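So that we are looking at the same thing, I have put the structure below in structure tokens.
As you look at this complex, bear in mind that one protein chain is not there, while each of the others sits in place.
As written, the chains take the letters A, B and C, and residue 1 is the first residue of each chain.
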């Protein structure tokens, strides 16, 4: 029941125009090989859901450089001037989402919740066009769930079933994204036999992971 | 900065009439010593929020036997006939909540969300008197956050700061409850020096734990 | 074979290799014993584990490793443990391929009632409402009648577990699929006739043109 695939085959199943969640925070914990392969295969017109676009020449920044992205949902693009340039030029449609709300919207998408009720953004431009809900006298913004066709995940270690472990701040958006996508492709630093990772240390459970790519592919 | 306390002192701070979340699932992962001490100190008129009431003579079942509970929020009481008896006799007010909704309501309480939007319970007696919210054509029940004055937690291992680790299915409701209470008292199977638990294996972070009680108190 | 064994064996044939499956307490738990050759499922228990398997023997029991009924269990290599929040994230989020639950009543609309009898038995719904609302397939495994009275009714009179048409009913007499058109009788046991099934069922049954016989080991 091994899910290990070659890098090229794993990425070939992603069509142009696909919606893709990509883990990572300023490139830390991003699946760097999968990103490089997306570019090598010339994928374009992608919708990317990610915390940020790292910086030019690095991680998701490379997808921006390659003009592979037509729509972006992110919390922060301030450290990538190229993303801002393409946004101002109208080449990328950007939806900016508060970071905690982005995390919860992805979690809601992956766990069957109808949305997120948060105080974050109430009364600000983020609330424009959105429904507010009063609960016991407090006002919350209704933020909608996010899902994607694909999630590209980076894990420190995997077993052949697809159980995943993460390392320190390379965890970030990877675990919730793995729950929220139709097809989950995980790039792992190391792939070990089933049983090596103890049940209490599995952070993403194998049953939701579709394809595994080793780091040394 | 050690948070270790004696069992009696830890429980003395809980007043009669308090609202208390108690971890565990059929007693597995329940803080058995803290429960016994609640009874020894004669606490009464308690509101208990827990998955279940175990069975007579065991874990939360002992609090029911002692008639210490006046209000109960739980998902299942079928294996404790004494709870059902006291409920039918009007001695305990019982709110039954679907298990997944109970978990999410506690999580919402601990993470500042205004409620939970779930399809679970829509169109059933669980929906009676509750608001429904339509999101993109689907109907969800708005279930409100749960918080408590105290959470009584059982952890497999703790460090002196209060970082906690859990074991297998003894985890269950303990992690979300630790986030959702004003004062968190954790009973640990073992208390180790700070630094022994690696950052990636901490499951409940020390900053939210107030008091630690060792199992061999 | 008794009724429960027949039901468990037939339900097991619905499983596909690699499925994530939640088995309710009691009869549904027996399904794990009858998986067809070559079919490996990941069994989830809502108290926080994926990869459950029966205990090797009483000597290997661990207090901190139990099923949803609180009984000691074991795990396969590659199992994973998690909290109740994550557990129901799988269930509500549509990640669970199949749930097998017991039933008190199922009706012509495919609605299930299995969690309370008002004024009599109020055990609480536990995880049942989330399971029926969230699983991809909901299979109800139950005896066809209770003390001779039909359990497959025109309309449930007990409180519903969810407003969702369940996927399949498996009893010791028949396999019945709730559809938009009504309850379709797909298979009958080798021991009974279509008329026997109809007589034991209050609801109207649509007999499938290709109705078959339940395949059961001797």
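Just so we're on the same page, contacts are C-beta pairs under 8 Å (C-beta built on N, C-alpha and C of every residue); 3 or more make two chains touch, one makes a residue touch a chain.
Quick caveat: nothing in here was measured; it's all calculated off a predicted structure.
K.L.:
Can you list the shown chains that the hidden chain touches?
P.N.:
A, B
K.L.:
From the list A:5, A:19, A:47 or A:120, which touches the chain that is not on show?
P.N.:
Missing-chain contact among the listed residues: A:120.
K.L.:
Using the document's definition of touch, tell me which of A:46, A:103, A:151 or A:184 contacts the absent chain.
P.N.:
A:103
K.L.:
Have a look at A:26, A:113 or A:148 and name the one touching the chain we're not showing.
P.N.:
Looking across A:26, A:113 or A:148, the contact with the absent chain belongs to A:26.
K.L.:
Decide which residue listed in A:36, A:82, A:167 or A:190 touches the omitted chain of the complex.
P.N.:
Only one of A:36, A:82, A:167 or A:190 touches the chain omitted from view, namely A:167.
K.L.:
Touching the hidden chain in the full complex, which residues of chain B are there? Just list them.
P.N.:
1, 107, 110-113, 159, 161, 163, 179, 194-195, 197, 199-200, 202, 205-208
K.L.:
For chain A, enumerate the residues touching the unshown chain of the complex.
P.N.:
Within chain A, the residues touching the omitted chain are 25-29, 51-52, 54, 74-79, 84, 87, 96, 98-104, 106-107, 118-126, 156, 166-176.
Criterion: only the chains that are shown with their structure count from here on.
K.L.:
Mind naming the chain pair that shares the most C-beta pairs in contact?
P.N.:
B-C
K.L.:
When the C-alpha atoms of chain A and chain C are each averaged to a single point, how far apart are the two points in Å?
P.N.:
That gives a centre separation of 35 Å.
K.L.:
With chain centres defined as C-alpha means, what is the inter-centre distance between chain B and chain C in Å?
P.N.:
Measuring from centre to centre gives 29 Å for this pair.
K.L.:
What residues in chain A touch two or more of the other chains?
P.N.:
112-113, 199-200
K.L.:
Taking each residue of chain C in turn, which ones touch at least two of the other chains?
P.N.:
49, 75, 81-82, 88, 91-92, 134
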